[in-house]
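Pasting in a structure now, in structure tokens, and then I'll have a few things to ask.
Shown here: the complex without one of its protein chains, the others still in place.
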Amino acid sequence: MILAAHQDLSRRGLLQAGALVVAFSLAPRAFAQEGGAAQKPVAPGLPGSLKTTPFLDAWIRVDATGQITVFTGKAELGQGIRTALIQVAAEELDVPPASLRLVTADTGRTPNEGVTAGSHSLQDSGTAILNAAANVRQLLVQAAAEQWRLAPDSLATTGDGRLKAPNGRTAGYGPLAAGLALHVEARADLPRRGGARRALGMDLPRVDIPGKLTGGAAYVQDLRLPGMLHARVVRGPSDGTALDALDLAAVQAMPGVVQVVRNGAFAAVVAEREWTAIQALQRLQRATWRRAAPAIPVADLHAAITASASQDEVIFEGKSASPPAARTVRARYTRPYVMHGSIGPSCAVAQFQDGLMTVWTHSQGVYPLRKALAELLRLPPDKVRCIHAEGAGCYGHNGADDAAADAALAAMAIPGRPVRLQWMREQEHGWEPLGAAMVVEAQASLDAAGRIADWRYDVWSPSHNGRPAGAGGLLAGLEVEPAFPPQVPRPIPMPEGGGDRNGVPIYQVPSGRVTSHFIASSPVRVSALRSLGGYFNVFSIESLMDELARAGGLDPVAFRLAHLADPRAGDVVKLCAQKFGWDTRPRGDGRRGCGFAFARYKNLASYCAVALEVEVEHETGAIAVRRVVSAVDAGEAVNPDGVRNQIEGAIVQSLSWTGIEAVAFDAAHRTSFDWSAYPIARFRDVPGSVQVHVLDRPGQPFLGAGEAGQGPAGAALANALADATGLRMRDLPLSPDRVKAALGV
Amino acid sequence: MRLALRIPALAAAGLALAAAAAPGPRAAAASAQVERGAMLAKLGDCAICHTADGGQPYAGGRAIPTPFGSVFATNITPDRQTGIGGYSQAQFERAMHRGVRRDGAQLYPAFPYDHFSYATDADVDALYAFLMTRRPVAQRTPPNRLIPPLGFRPVMLIWKALYFRPRPFAPTPGKSEEWNRGAYLVASFGHCGACHTPRGALGAEKTDKTFDGGYAEGWYAPPLNAATPAAVPWTQESLYAYLRTGLDASHAASAGPMREVAHELARAPDADVRAMAVYLADLMKTPARSAPVDRADQAAARHPLGAQLYAGACAACHEPGAAMMREGRPPLPLGTPLHEDDPRDTLQIILQGLKPPTGPSGPYMPPFAGTFTDAQVAEIAAYLRARFSERPAWSRLPAAVAAARKEAAA
Partner (left out) sequence: MSLTLNVNGADHTVEAEPETPLLYVLRGDLQLNGAKFGCGLGQCGACTVTVDGKAAYSCLLPVAAAQGRKIVTVEGLGTASAPGAIQKAFETEQAAQCGYCIAGMIMRAKALLDARPTPTEAEIRAGLQPNLCRCGTHMRILRAVRRAAGLPVEPPTAGGRADA
């Protein structure tokens, strides 16, 4: 079987036979801003990240003993890619997974694969490693073949790091590799190893879990270096605020305080012991604070968004003739600001030694961070090294990069000593970039035959990308003296998109228009949160699809199937409906109901359908989710249980966003300052059961599954609520108080 | 004062949803009478007693502790077999006004019919209309666990003869309409005196000591009159905030049974809660009995371990510089529980913590029951009293902690 070249994401996957004219700009720089490689492709014909890093030894090294080390520019975020990438490499190299070492994102050691985001890891890195491993295996085979003067295809791998000749002769990879130069460019289209599967497609237990269950050092928070100091950064309560005069003298005099680092408005306190640093911070936080940015338009956040100046782009236009509209649905949907809410507040360890700054960080992008830090610290980039160490789940751009900058500034002031800087809970809540609030206004109609005739859709959104590209994208960059000019948000172009991600319906729509309104200026700090605009666009589109189906008296699942051309999409929808028992489901009786939703992430990546059953308590408005069934097609599933885990997690997290969450503000700051002020789902809130069915597609390109569940789960909840009670609610969150207000007495 | 208010969302949601909401399969919108009854149910906290933890609303099953054992709140959904589905309006009025069950048996005054007897017929009928339109739930109420001979209901006739003096509510002339409305609600549906008035040996409220303070479920309900221990006077505004949002920055967050009351009052009509605040503020108008103080050094000298424990466990939230304080939580010198002569509220808060009163977000404190031993809780309480109150030190704290723990676990 020939390994197909990785799906070229610059192709317009949206093209459907003849009916659409798609208007958006192709821009390889799209990848630089979100999930893809950060550099220009130097070998465009190669698959995955081999495009930008074509040399084999950047990815795989074999030492003389046969120890294989694999390198990836992506980071383990808890999504299981460490294990998945090991499986990929082990499969093609035909070695036990446990024998492999994997080095992740490190500007000193690994390829530059930009940011671990956008569900790109398996698509970009997995594909690169798959191919690189196939290349390396091929080279080892050739080396043995030359040595033994045999035909290469008469040799076989033994499965434990050796090659075997028909006469039984073997040679280990180590000695063979010693005679090889792996500093060669990969070749595309090498055949896969074939034979019995040993790792790929298997539910290999995650290699990192045993340590995490038993107190192993697994996170950046667990790093302990000799002579390490403890630091806390000092800021106002939330983004857009600043503290007034700091009582530094009181803190400098505290026993155990090593230094108070100041640079312009940036301040951090460094101490020998962690508790001392915390007490010093609390002392300094007695200072009064003020709003240091334009007021937050709390009277109506959404009106402020649609009233803002915007860059408008038509991202879909359908100009085919369509039958006259028989039924029209008009709807406006809104999403509040939402928090990443990582359980572990951001943390970094930095050390400035002999002119070299090393930062251990859980940033999703060590290479872009290095560039930003170099600018901030006024060091040449090759004097800054960023090494990824796991943090808690981050779900996008949270405080990690800023904590890294804060730690680096503190370390710079105390050369030689490692400095561990930990954000407090309130700092993470107050300063992490939020998932943008969004507004959708849509109007769609059905013809007399119940097919979609017209589709008009406008989406307004502030930026979903504030990831630091330079010092101006870091909080500290705006605080130091002289301050760096603030980074200007730019829209992420389609086909990936930002606020318009998934804004184009995947359904067959003959006529209509989708317009994206990008709002560059926001009074609230915003950036990438899992699935970006995908969550809310899918919420809106899938709610609208249900409203259309209801208006036409059509079954929601059948209605969707009738408009999906992609057979893989249809397969996922059908599998989910079948496993759920859609045809025999309890019908809306005022209390119980069922909802269905489907999306293909970015219309390019994984396909995911979600069906769920709810019970609505009329007296309180509480929606209890009794059971959830989902089906997902992530292409060839490297680790099906890993895919299940990700989709389960996405569903539970999305139900929390959809049913509970909204960041609260007053005009001067965020008032969601800790978990008491920003509750998320707890054990009594989560569904009775969640079942995920993985539709494996061996041989198909890997499609990232990390974000595919967010949108469908949220929409399915709204659709189930409508089925149960007749209430169509379009403003998130679907909190008990709002549901109760709509239900009445 | 910045409050994490959820309530404005209701108004906003209503506006946003008016256009979007379609009528459900449920019958036509509730009548005005049913709406009125729903509001009275909130004012009366019916759902609090008549809903078990995690149970269906109004289906009963919650044990109400009394000095005489536990009475289980009944199923007041309109289920015919296990609820009140068989009650006529007149029978319901008789139960509310005179504490008599449909079959003629006496109801226990754990159901505060001595307060509901003040309710007008129109209001009782509205409540009836509301309850009769709830979803019937089939759920049997567990048998009561009362000390003999109280299980024999006719015994309650004696109690009634001694203590029950039903009469209609009489407005006070010369007071505003709003004041009298508040007085009516407090006396009737609000049944505030059921906790806030001391009771005699046979469990009846001492009508000559109305609002002098009482006990409920392990908590002390402080006086609602001139004897209030508050460090700063309660005003209409501060009472309204406390009742409506479960938090007043100059007194306390509502805790224990009051937490549930605030949960209901947050959803009651605004004007009614205001009226109650007007009335109660008038009863409580008095110069502050104890001034807010902060004598940190003195308290640390007298209770060094308490000071250490406070510094490590409490200061991160309760000291200036903490986010919680910046966001408008009451500073400890003002905390009413610390000024009560009975330590149990302070102890219960330390042991059980606080949950957000009116919705998923709001004032929160973790429970320390598992963290500290009785002696350690006593030390912290003694330190707090010495530091933040000028009142005399609490005595026999370790025993009080043990008793509070037992009550909390009950």
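Which chain is which? They are A and B, in the order written, and residues in each are numbered from 1.
The working rule: contacts are C-beta pairs under 8 Å (C-beta built on N, C-alpha and C of every residue); 3 or more make two chains touch, one makes a residue touch a chain.
The structure displayed is predicted, hence computed values, not measured ones.
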Contact residue for the chain not shown (choose from A:Pro205, A:Pro415 or A:Gly699): A:Pro205
Looking at the whole complex, which of A:Ala117, A:Val329, A:Ile651 or A:Ala664 touches the chain that is not displayed? A:Ile651
In the full complex, which residues of subunit A touch the absent chain? 77-80, 205-206, 208-219, 221-222, 224, 230, 273-275, 278, 341-345, 390-393, 395, 422, 424-425, 613, 615, 622, 624-627, 641, 645-646, 648-653, 656, 674-676, 680-684, 686-690
Applying the definition given at the start, please give the residues of subunit B touching the unseen chain. 54-56, 305, 308-309, 311-313, 316-317, 353, 364-366, 368, 370-373, 376
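Operating definition for what follows: only the chains that are shown with their structure count from here on.
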CA centre of subunit A versus CA centre of subunit B: separation in Å? 45
Give every residue of subunit B touching subunit A within the complex, in rising order. 2, 4, 6, 9-10, 13-14, 16-17, 20-26, 29-30, 34-35, 38, 47, 54, 56-58, 130, 133-135, 315-316, 319-324, 326-327, 356, 359-364
Per the contact definition, I'd like the list of subunit A residues that touch subunit B in the complex. 237, 278, 282-286, 289, 331, 334, 426, 588-591, 617-620, 660, 664, 666, 671-679, 684, 725-731, 735, 737-738, 741-745
